[in-house]
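Beneath this line is the structure, given in structure tokens, with notes to follow.
Removed: one protein chain of the complex. Kept in place: all other protein chains.
This part shows subunit A:
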Amino acid sequence: MMTTNSKADVIVVGLGWAGSLMAEELTRAGLNVVAIDRGPWIDTSTHTPPAVDPDELRWGIRKELFSPPKDNTLTFRNTLDQTAVPQRDFGIFELGGGVGGAGFHWAGMAWRFNPYDFEIRSKTIERYGIDRAEDGELQLQDWGITYDELEPFYDRWERIAGISGKAGNLNGEKIEGGNVLEGPRSRDYPTPPLKTLRSMEVFNEATERMGYHPFTIPVANISQAYVNPLGVSMGACSYCGFCLGFGCGNFSKSSPQACIFPALMRRSNFRLLTESCVTRVNKAPDGQTVTGVTYVDAHGKEHVQEGDIVCITAFQIDSTRLMLLSGIGQPYDPRDQSGVVGRNFSFQTVSGVDMWIEGEQMNPFIGAGGLGSQIDDFNADNFDHSDLDFLHGAGMLTLARDGMPISKANKLPQGSPRWGSGFKQAYKDHYQTYTTIFNQGSSMPIKHGYLDLDPNYKDKFGQPLLRLTYDYSQSDRNMAKFTMDRSIEIAKEMGAQHITPFNFADKPFTTSIIASDHVIGGTPMGADPRTSVVNPYLQSWDCHNLFICSASVFPMNSGYNPTETVGALAIRTAQAIHQQYIQNPGALVKV
């Protein structure tokens, strides 16, 4: 028997970073908001306190904070002529298992995208000509919004999250020690950078000698006590290193739980439904608007929640799948590039080196999820691509993240035994000497990279799984090789005796090998409804009271982590809803 709940002003589907930021803005503006999340309630102090959190096996290896493939997976193939197969074990899709979404277990790198990203098509054509933007394989498109338009919302998110870092570009003025290649910022970070640990020191010295511009990565593992604009208190990071895949019982890793829930949950106009999985968004008979959502609760019972506005704020693959399952917008067809829903899936194109520097004492167990040093000298369009066979680039970083003993057992110089007494000796000798350079490469959308519904495999509700068809573009492969070669040079300059380069893009793409977990696209934003699912306010071109805020709206992926850009877009969209849409419901962008 289906039941219908009392109507809400706004329904938020998924209470991760995007959902909680939107709910916070909208409830503060006086709207009645109900958030529906498929996961249970989890919180920092009650679920991952210091007595529970430092446990690599459970959280790092078994990934018990993640939504398991049993409940959330998809099928995958490289090319259109293959039959897709399900990803059965954990792979690149690291969805959150509870409220807070992936924002609860994330590592905490807090990046703004580069100005080039938002106008990648226009700026590429402007600097290199149309042949580079249209090479027959790539599907480049602008976001319909510029960096400068998003800047105030980046700033707002950094204030809410308490981000630790140092500005390198304040209103155009370059500042030593910060990222001098970043887009202009209106003000500095709310808290100073974390400490510079040993791997970072060695990286900084080497890259400076080589003429590059190293800086400390801005992080959501915050450096000192802080009270955010919502009145929520955070504490200083203790460098425990249990961040990526873990909760934080210390109130020092920014998350919806640590930064927003204490304010949001106390609002009388906010309601949260947990363990309730939205299975479709319901369209009005005329197809011009949506009326609400249908969800299944923990006991398998179906409900309808009606609302004046629906915001899909789920993880990238879920947001895209929900649009396809709901029949909103025309599905993308890769053969003639018609339709929009499912297009522009992109990943990250990762290469780098593992290295061992004899005699070093890295103390790798002292760290924080996002902590490290980076150079952006080979990221975005910060270097001339005229004579190169690729676009964009990679953030090249070293990490001071963790010294997890199970996973680090794989990090031994080439030729080391993997088992036996030789393994024990090698691991003892090299645990302290290991470090890495990770090239977090951009990913350009391609015409044949897309998401649709799988014809064969179903989820626990009997609904089709999402199907991913994707492989790296030649441009991305060339970029990964180029940045890998640069990282080998840096590793040599760092004094490494053993260097093992890696390049995930020298083989076909796969969902099974975790090169990165930053998946984007499927419902891209843009100014042209022929190539985008939502307009620059993340409003559906098809149903004006439906908004999508998720990494699914990115039309391409940059050489950075996506979270902050999702956060900034969420705040911007929520403000557009209560400042513009409520007064005058209808399309916020006319074409």
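As a convention for this text, a residue touches a chain if its C-beta (ideal position, glycine included) is under 8 Å from a C-beta of that chain, and two chains touch if they have at least 3 such contacts; residues count from 1.
Note that in this section contacts and distances are computed from a predicted model.
A.B. asks: Given the choices "Amino acid ABC transporter membrane protein 2 (PAAT family)", "von Willebrand factor", "Imidazole glycerol phosphate synthase subunit HisH" or "Dehydrogenase", state the protein name listed in UniProt for the chain not shown.
C.D. replies: "Dehydrogenase"
A.B. asks: Out of A:Arg209, A:Lys458 or A:Arg530, which touches the unshown chain?
C.D. replies: Of the listed residues, the one touching the omitted chain is A:Lys458.
A.B. asks: With respect to the chain omitted from the figure, which of A:Glu134, A:Glu205, A:Glu275 or A:Asp333 is a touching residue?
C.D. replies: A:Glu275
A.B. asks: Using the touch definition up top, pick the residue from A:Phe76, A:Tyr189, A:Phe378 or A:Phe554 that touches the left-out chain.
C.D. replies: Within the whole complex, the residue contacting the unshown chain is A:Phe76.
A.B. asks: From the list A:Thr398, A:Gln432 or A:Asn503, pick the residue that touches the absent chain.
C.D. replies: A:Gln432
A.B. asks: Touching the absent chain: which residues on subunit A qualify?
C.D. replies: 41-43, 45-58, 61-63, 68-70, 73, 76-78, 82-83, 85-91, 195-198, 201, 236, 238-242, 249-250, 261-262, 265-266, 268, 270-276, 297-299, 301, 360-363, 365-366, 403, 405-406, 409, 418-421, 423-425, 427-428, 431-432, 457-458, 507-508, 510-513
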